[in-house]
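Quick notes on the structure that follows.
All protein chains of the complex are present and in place, except for one that has been dropped.
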Amino acid sequence: MTQTADDILKNLDLTAAELSGGSRAVRSPIDGSTLAEVHDTAASEMPAILERAQSAFKAWRVVPAPRRGELIRLLGEELRAAKDDLGALVSWEAGKITSEGLGEVQEMIDICDFAVGLSRQLYGLTIASERPGHSMRETWHPSGPVGVISAFNFPVAVWSWNAALAIVCGDPVIWKPSEKTPLTALACTKIFERAVNRFDDDAPEGLLQTLIGDAELGKVLVASPSVPVISATGSTRMGRAVAPVVAERFGKCILELGGNNAMIVAPSADLEMAVRAIVFSAVGTAGQRCTSLRRLIVHNSIREDLVKRLKAAYAGLPVGDPQAEGTLVGPLVDEAAGDAMTSALKAAESEGGTVHGGARVTEGVPAGGVYMAPAIVEMPGQSASVKEETFAPILYVMGYDDFEDAVEMQNDVPQGLSSCVFTLNMREAESFLTAAGSDCGIANVNIGPSGAEIGGAFGGEKETGGGRESGSDAWKSYMRRQTNTVNYSAELPLAQGVKFDI
Amino acid sequence: MTQTADDILKNLDLTAAELSGGSRAVRSPIDGSTLAEVHDTAASEMPAILERAQSAFKAWRVVPAPRRGELIRLLGEELRAAKDDLGALVSWEAGKITSEGLGEVQEMIDICDFAVGLSRQLYGLTIASERPGHSMRETWHPSGPVGVISAFNFPVAVWSWNAALAIVCGDPVIWKPSEKTPLTALACTKIFERAVNRFDDDAPEGLLQTLIGDAELGKVLVASPSVPVISATGSTRMGRAVAPVVAERFGKCILELGGNNAMIVAPSADLEMAVRAIVFSAVGTAGQRCTSLRRLIVHNSIREDLVKRLKAAYAGLPVGDPQAEGTLVGPLVDEAAGDAMTSALKAAESEGGTVHGGARVTEGVPAGGVYMAPAIVEMPGQSASVKEETFAPILYVMGYDDFEDAVEMQNDVPQGLSSCVFTLNMREAESFLTAAGSDCGIANVNIGPSGAEIGGAFGGEKETGGGRESGSDAWKSYMRRQTNTVNYSAELPLAQGVKFDI
Amino acid sequence: MTQTADDILKNLDLTAAELSGGSRAVRSPIDGSTLAEVHDTAASEMPAILERAQSAFKAWRVVPAPRRGELIRLLGEELRAAKDDLGALVSWEAGKITSEGLGEVQEMIDICDFAVGLSRQLYGLTIASERPGHSMRETWHPSGPVGVISAFNFPVAVWSWNAALAIVCGDPVIWKPSEKTPLTALACTKIFERAVNRFDDDAPEGLLQTLIGDAELGKVLVASPSVPVISATGSTRMGRAVAPVVAERFGKCILELGGNNAMIVAPSADLEMAVRAIVFSAVGTAGQRCTSLRRLIVHNSIREDLVKRLKAAYAGLPVGDPQAEGTLVGPLVDEAAGDAMTSALKAAESEGGTVHGGARVTEGVPAGGVYMAPAIVEMPGQSASVKEETFAPILYVMGYDDFEDAVEMQNDVPQGLSSCVFTLNMREAESFLTAAGSDCGIANVNIGPSGAEIGGAFGGEKETGGGRESGSDAWKSYMRRQTNTVNYSAELPLAQGVKFDI
Partner (left out) sequence: MTQTADDILKNLDLTAAELSGGSRAVRSPIDGSTLAEVHDTAASEMPAILERAQSAFKAWRVVPAPRRGELIRLLGEELRAAKDDLGALVSWEAGKITSEGLGEVQEMIDICDFAVGLSRQLYGLTIASERPGHSMRETWHPSGPVGVISAFNFPVAVWSWNAALAIVCGDPVIWKPSEKTPLTALACTKIFERAVNRFDDDAPEGLLQTLIGDAELGKVLVASPSVPVISATGSTRMGRAVAPVVAERFGKCILELGGNNAMIVAPSADLEMAVRAIVFSAVGTAGQRCTSLRRLIVHNSIREDLVKRLKAAYAGLPVGDPQAEGTLVGPLVDEAAGDAMTSALKAAESEGGTVHGGARVTEGVPAGGVYMAPAIVEMPGQSASVKEETFAPILYVMGYDDFEDAVEMQNDVPQGLSSCVFTLNMREAESFLTAAGSDCGIANVNIGPSGAEIGGAFGGEKETGGGRESGSDAWKSYMRRQTNTVNYSAELPLAQGVKFDI
């Protein structure tokens, strides 16, 4: 019943030639086993890749958007058909528990459905002109090839967010997945090909090109002037390197960088719900979501009670093989991640924190994986280590007395991705969502910071990078806006009443 | 009847102390006379300035937007009252002809009216949520202090585009005008104060701060992490320096950089209208608009005729004192601008071009100003010098046979601001506005590339920098977007059907 | 200092000829005095009036919308200048207290500002087409003359809501005010003329035409096929007569009819705020707003307390001359209104209600006016008389135990205008605003049902008629939508892949 990784790779059309003999060994976080040895894209291939993208752009931009949407509809169908396989591969390669692997594929399906609808919209505006015999409008046109750099923790969904929109918008995609998750990327590329093969019209060659390689390859992509849009998901450090390079060549960046997401728990909160939300947000994906809950800001009147409940809940969390029934906490991605967690906990202790949990788990887990017990850290205040994002299941707990102080504490970190408040008090709830409330791109009430729906725009402020993806009008990032004034009269009036009679 | 610059400065509340004794001599392009000696802002003042902006932001962001709009309504009233004075000062300091100086102020007034309307909108979205008992929405909040860097050629309108929107959006403004036009900046600051004084509510101190100084001062502003938005208008060179600095600190840039704007004239064009449009676009503001017409791409069947008409029109253009009745072409901003024009014409000749006009005018013009006869340059093709923006009244003329070639020629420059086509053929007109048509931010039909209305979004692609200002939803650049999910149920379902039961 | 009605009428340009000798005596609700005897519009004048409106439409529809906006900007300026006079006249003619009279004029000013902004928007959409070489868009065009029927209780604001939008949208207005308030209508017409006189362009004759007369005259207007839009504010009875007539001729109705507005007060409510909100909403404008609070649905745990507080507050309410300093409750509009109040209270008693207050006040009030003490009526349930709208300061109080029952009670009336909840519980607050919550067009939290801002769309469901005015995209009701497909190719593909080769 349970399939091996090899079965799954085969189901997903990956060939032996693609999976072996390459220089890049793909390691499963589950047990450290090598899933495949894939071939890197040589830097020398880049000029041809970029040229193919340009040619594809010239052809694709004039395909009517609803037709482009039809390709994405077919992609959605293929994703539905491949959901179990791709979800399992996400588990194998990124170490997610099965339900989260499937959830990630569901998110891909959702964004395809959404993009199909968009393909008959891509609305610009018609605008009232101040001049008689003139009409004004604003139209959105494709931008050109989009470079997508994705991270290991959402190895497939982030690509689909970008690709579904970009392709509907008329832009070819060049995808550079994390070097840790090339297999899921290759599998998505195959699934995309299935859709292309069913597409009645001709999809140009080069509509999707996937690059396998490390940061150096990414740098080439980022610096390419023929790629007007770079969508990069990853660490703030990465973003800080990428953004200026793109800016200097007047490209456009969609940055989805680090988060350091907090929950404020107010006295009126439904504590039972809060506990469930906290645990899912803090330990789901082993704390390796960009939206993982990292900071808990609790009213002092309920702090002790809440910590006690959390400790109880954490005590019962099944840590282990993510593909085993019932597991809720799988492995960290690699040893470095485990080390980073340990270091962070030490630093927190040195800053006065009290650590509960956080040790390496070695019993009852697959050998070769890095399994860590999620940690709760009671902090005396928001010290330096709390302000840093450690990609691990660490939850810092701090107290507050006054709601405004709690909001200030929530805002007082360099990152600005996601945030939430648990409260039944409507004044607190609403205040949290105002100009003087959370400074994050996402601010929720009575749900955790993670697990966004695709209908809203996803992304954050400050060191999170300012990009927006997925729903709302995030599609505009993949297009250029053109303002038109059309004079259908035989007169030539100037705006602002300027007179200039020759 | 005609007022001296001194009269005007006085009318605009500028005091003797402000206008004398400073280290920065302000030179009028009209006659090279020194209009004032203003005081530079010391770099040492910057910390206090930035702090004041932060304090102003904290206060202003919670003032309801329609109240903020009321301040801009008052600003519009004050601009109406000061229109003649400020328009004249624009002429004195930037060398514009009177009608264009007034037109620039009118544009300020228009954007104020527009911003007042916006102040009751600033629409975000309510969004259908996939989870029962949940609501989603997206709200726009103020971003924080906005740094505005403006250029000499639109010394006041560009500020107003930014300030009217920024202030309605809840953001204080720190303005660094061109070092060539500090007086109009100081005057606008005074006019703004008049509005503040009439404002019923308290406008916080530091809502508008104006910095006098050169590029070094601008650099300090650009690098300031507490200024999340930098709106910079000027050369591509400047933008290329500014953008990476802002990007590295995860700030947001609104860049309005160079243009190299073309008109395609098709066989069916109404040539009489085209001639008028060409002359206004090419020589208006002495060719120193970012939207000035620089390249004329004419169907070969009408090329000779059109050039002949243009030469005739150019022959009769009154060059001289911009404040004199009837003048259409005023001075260039300074000697360097005159030299640049001369060099560009030489380069064009060396590339095979035939230059008509372009000489310095010394008769019948005020001494001390740089007056140049506008130039028409017939080029054998779109060679290197044509692809560069020279801020002067130079019009390169090239021929085409096939409409698609003309569009390609139009697109084949690094800049992407404005463009237009003169044609009565609807197929050509519509094609020009498509994904395969003009690659510019502005694309017009049967009007020139310059003189945009404030109702549309203004800005361009490629080396023009990608920013948008003024109308449509350009206001969003001054705000941050927040996506909210509100759970009002007693359940905690996860998105994408993920199961995580603790 | 206090001006007589005569002074005010003169200030507002009304001439002796207009104010005397007519068949329609205008009575002040304050003291029953006759303010003027105005001349009715003869039914025989209607054909010429309608023709003038058509001619005005032909001319006005091609005036660019931003220019039309300029006329409304001037109207806003004139309203600011005339605010005190017009506010006072509203008081004289409709019996409002001074502050409310001024507030009504402020609302006119606000809508003018808003409409000015709109005049550069009136956004349609550009839409992605499924066919190559095709573009789609949707534009909004003026509809034609708009008939505005307004009621006595907002004698000027409702007109301005309609007129500011209609005129910016390109539509002439034919106004039929309440027969009880012709003077404020004539005054507005004069103020509009002041704006027209300052308008640089030519405003066509007949852009605004005001009809003085009774319901018979209104009927002629309503039945006129050349008036495509009828905006009618008044009773449900009136709306039920108007709507079918307009529907049969395929005109469009904007109906603003009766409300029977409720507040739910939950246990967590801030009772002090609630009391203030209740009193203002229930007795403001002497209960004669369409959004007046008429039904109070209070959780039984706080019911007694709240009623006690309300009785105390009511006891201190100054009833009397609306122009006297401090008065909060002015007269009802006429004797019939007083009688209706008395009857309604009797009916309530017969249904088991306990009435507090509600008697006629004769001491300390101007003779000749109908002054009633506001009434609180404790009801055993939501019986028949509670479900009817009586235009008077009657507040029915009912209890509830379960929040869902309270919502059901709120919805269980034929009207659907405004509603609100006072609660600090976010679950109750949010639920109230959902598909299963209030069925009204307006649903508020922690503010009363009346006193809407102009930025939102105003109007209600069910017997309230379904119309929307004022903010949001209410302007679309004054325009017609046109969907355009433009084929700029040389091919003729059919939609939906239909083949039809001749």
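Letters A, B and C mark the chains as written, and numbering starts fresh at 1 in each.
By definition in this document, a contact is a pair of C-beta atoms (placed from the backbone, for glycine too) under 8 Å apart; a residue touches a chain by one contact, two chains touch by 3 or more.
Just so it is clear, the structure is predicted and the values come from calculations on it, not from any experiment.
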Of A:R73, A:K96, A:R294 or A:R468, which sits in contact with the chain we cannot see?
A:R73
Please identify which residue in B:K10, B:R24, B:R67 or B:K219 touches the non-displayed chain.
B:R67
Contact residue for the chain not shown (choose from C:G369, C:P393 or C:G465):
C:G465
If the hidden chain were put back, which of C:G95, C:G170, C:G234 or C:G399 would touch it?
C:G170
Residues from chain C at the interface with the omitted partner, ascending:
58, 61-62, 99-100, 102-104, 106-107, 110, 125, 127-131, 134, 136, 138-139, 141-142, 170, 239-240, 243-248, 250, 252-253, 255, 270, 273, 275-277, 279-280, 284, 313, 316-317, 328, 429, 433-436, 438-447, 451-458, 461-466, 468, 471-472, 480-488, 490, 492, 494-500, 502
List every residue of chain B that touches the chain not included in the displayed model.
62-67, 119-132, 134-135, 137-140, 423-427, 429-430, 445-446
Provide the residue numbers of chain A that touch the chain removed from this figure.
66, 69, 73, 110, 113-118, 120-121, 135, 426-427, 429-431, 433-434, 453-455, 471, 486, 488-490
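In the analysis below, only the chains that are shown with their structure count from here on.
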Rounded Å distance, chain B centre to chain C centre (Cα mean)
42
Suppose each chain is reduced to the average of its Cα coordinates; what separation in Å results between chain A and chain C?
48
Which residues does chain C have that touch at least 2 chains other than itself?
66, 120-121, 135, 426-427, 429-430
